[in-house]
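A single protein chain has been omitted from the complex, and every remaining protein chain is retained in its original position.
Right after this comes chain A.
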Amino acid sequence: MTYFPEEVVEHIFDFLGSHRDRNTVSTVCKAWYQVERLSRQHVFVGNCYAIRPERVMARFPRMKSLSVKGKPHFADFNLVPYDWGGYALPWIEAAARCCTGLEELRLKRMVVSDDGLELLARFFPNFKSLVLVSCDGFSTDGLASIATYCRGLRELDLQENEVDDHGCQWLNCFPDSCTSLVSLNFACLKGEVNAGALERLIARSPNLRSLKLNRAISVESLNKILSRAPHLVDLGTGSFAVDDRAEAYHRLMNCFTKCKTLRCMSGFGEASPCCLKALYPVCINLIVLNLSYAPAIPSDDLIKLICHCSNLQKLWVLDCIGDKGLAVVASTCKELQELRVFPSDIYGAGTTSVTEEGLVAVSSGCPKLNSVLYFCYQMTNSALITVAKNCPHFIRFRLCILDPGKPDPLTNQPLDEGFGAIVRSCKNLRRLSLSGLLTDQVFLFIGLYAKCLEMLSIAFAGNSDKGMIYVLDGCKNLRKLEIRDCPFGDGALLKNVEKYEAMRSLWMSSCEATLGGCKALAAKMPRLNVEIINESGNLVESKENLSDVNKMEKIYVYRSVAGPRNDAPEFVWTL
């Protein structure tokens, strides 16, 4: 292909959708590397410490869209200390120097500052889309900068971030000339917003298709908004607190009958069972319904709602739906692809919730089901075997039995056979989370059968190093492995060290690996960053006291061409 002009090669590369494909072609030869790098518009960086931002900007000068991920996944569950790292500012600064054509920025699990947001707002004239997922470190002042300076902003999507509330003025900062909004999501903000300013903003945004309000927005306000934006496709309802005898309720139902394009709904922050009836006009059109942030709604009321939702593809719900409710999902939602059932009562002694029966029902009734996240108090091997038989097309299967290490209640056996059936049957399984009582045997199955597996999460499982070794040896496509509270030690850590260079990262906390083992790993594999996170006491002092046999509380290993990071806090030690 070297005798094709560059434009032709570039044009051919345009057909390559995925980052992986583009990464692959860039390694073929120097010419292809050049063509590819100068034409790449979407850049994805899975680990912000794997490469320096300057290098990314230098390689892809025409970058229009950048996506960066920071903290390891277990940071979601408070296992990573608050100031571990994952700062967005270096990326924004580097882009401000070389890639001012940037139009989209997507950050996940990163620390974003108000300064960073202001930089973003002022230095990128074509900036159109900001998506922040599970980030923190910024306040509504940063949002005010974005609103004020980003001409032609299309998307501001804040998903589950921790945002400091410095007042509601940020929304007023959208100038009257801003009419380009397509997507606005501020559901995670805790503070009030000026309802009038919001309504006026929506009135002048004819292209608005996705709007997710926070809990502070009343139903009265929602009514006004809906009457101004009847073409919404995706709605987060805000509080949804309304009495079904109030006039606002009738107005709401009326609005919904006019929203012919509404396909996705979420929010319901203060919904009561009776006000869900207002949704009946739109239910038949819904493909995504997220009730997981609604206060506990009795199963019968959920059932009445779900009965109308026969086109649902994605359902997120609390476990108060019960097995009975899931049976209704199974018989009604024949298009269902993704189901997530969250626990409503984390600390209680098992109130109405779901059991293995609910999962079996859905697996049997929904032929297109391919993605499950299921929190429950118990699971049996026979149920898992049935689910595996019913759903050979699973891509994601995450099961969380709320009691760590709980066996099959019928047989008192570990759940090895059940999960074994899942990996044997689901040949395309890419993501798996295990729970319950599990021995090394389940890992033998996983290593043997889960050939497409990319991400594996393990907690309170296994008997010996063999477990982890089975996984590292067998799962050819493994990219992310995260382990907590398992008896895997240095033997497992050091058995297959080259594997870690083929993976994005390894997380091990409360396991058996020692300092000596980590040092050995770091010595053998210079292109890995082996981070020890030691929160108890000042690491600098205790470094002298630490001997090689001390077990390391938290270990984070990741491949990197950037070398040890220079922003690590005191309690992080890169070997």
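Simple rule for what comes next: a residue touches a chain if its C-beta (ideal position, glycine included) is under 8 Å from a C-beta of that chain, and two chains touch if they have at least 3 such contacts; residues count from 1.
Assume contacts and distances are computed from a predicted model.
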{"item": "Chain not displayed: protein name in its UniProt record (\"Proteasome subunit beta\", \"Aspartate aminotransferase\", \"pantothenate kinase\" or \"Auxin-responsive protein\")", "value": "\"Auxin-responsive protein\""}
{"item": "Contact with the hidden chain (one of A:58, A:96, A:241 or A:307)", "value": "A:241"}
{"item": "Hidden-chain contact residue, picked from the options A:343, A:467 or A:517", "value": "A:343"}
{"item": "Option touching the unshown chain, where A:292, A:310, A:331 or A:382 are the choices", "value": "A:292"}
{"item": "Which of A:210, A:254 or A:510 contacts the chain that the document leaves out", "value": "A:510"}
{"item": "Residue touching the undisplayed chain, where the options are A:400, A:423 or A:515", "value": "A:400"}
{"item": "Footprint left on chain A by the chain that the document does not show", "value": "74, 76-79, 134, 160-162, 188, 218-220, 239, 241-243, 245-246, 269-270, 292-293, 295-296, 342-344, 346-347, 349-350, 375, 400, 402-406, 433, 437, 457, 459-460, 484-485, 487, 510-512, 536, 551, 553"}
